[in-house]
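Complex shown without one protein chain; remaining protein chains in place.
Chain nomenclature is as follows: A, B and C, assigned in order of appearance, with residue numbering initiated at 1 for each chain independently.
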């Protein structure tokens, strides 16, 4: 099961994620992708840099898959997150979930991306023309007093 | 816009659908795929055959894209539905929706597949080892007295 | 003349995908009755009807060159 949840430095190929959850007995696969957005709050991103605590991040992604199984029963999940330098429109994260019935696939996908933004040790650094910033450190450099970043700060949806 | 909504006899390549909705300013793309399920209510499907009233089906798919724009604002939608013979696990329909914020992408995708099952003139014929049946004609052959097929009858989630 | 299209199970029941009928001036409801009687079908209560690729009600009057489609309950997706 762990190989359904991984961190990569390579461009994400959606088919790799989808294959892992394709089953003859299910009729619905939902794939969510978070891509690098050019504008956030009117500010133009040049590119992003993602860092991860890789072994723990893969464990936490697997934990999310397990939580989904507990909540939605017969659901198979695969998640890949890319790290390193990402350009505009590059896929940063892809989540594929197969379920017998489609409503569960939507709900579980939404849950998965919310949980990634809560518990998976991955960080994003914005590169603008006038500087850089690790997101999650919006208010004071070196103090991290914002807790979980706001929706706006998170930059992709 | 119409070329975002089409009926095809060829296998569906997800990248074709995704490309149509990829935009530099959005950070979330959701892709839903309905695939051919082997077992429905315990009965084993050998393969499916889809028929469509093609020009009207493409119009109705485009209408769904328009409805989504009206409901969720800045959303781009692309939908492709395959017709002809489809084998188990083949993708019958793919819906890609890009939105600035991810919650809208999930809600709009769920809406799109519900509407497809309501208003788009496409029909599915089940082929089993012991016979065939056009779905939407579950109770009495030639009378269609079930109205909109039930979730179970629809076969993919 | 009016083009009339059948699909899926209804096409199999009728035995035709397309027929041309001299029904301009008639309503959809009248055409439905005619089709039902001609092809010995059961009721068509859950069959929707489109004229020129848009769904219409039963009281619409048909014009020359219209294309009418009988749409049994759909099952795409």
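In this section, a contact is a pair of C-beta atoms (placed from the backbone, for glycine too) under 8 Å apart; a residue touches a chain by one contact, two chains touch by 3 or more.
Keep in mind it's a predicted model, so treat the numbers as computed, not measured.
When the full complex is examined, the chain removed from view is found to touch A.
Among the residues A:12, A:28, A:93 or A:108, only A:93 touches the chain that is left out of the figure. Checked against the full complex, the one of A:14, A:39 or A:119 touching the unshown chain is A:119. One chain is missing from the display, and on chain A it is touched by residues 34, 50-53, 55-57, 59, 81, 92-93, 113, 116-125, 133-137, 140-149, 153-157.
As a working rule, only the chains that are shown with their structure count from here on.
Note on chain placement: the centre of chain A and the centre of chain B lie 26 Å apart, centres being C-alpha means.
Averaging C-alpha coordinates per chain places the centre of chain A 49 Å away from that of chain C. Under the contact definition stated at the top, the residues of chain B that touch 2 or more other chains are 34, 113, 155-156. The set of chain C residues touching two or more other chains is empty.
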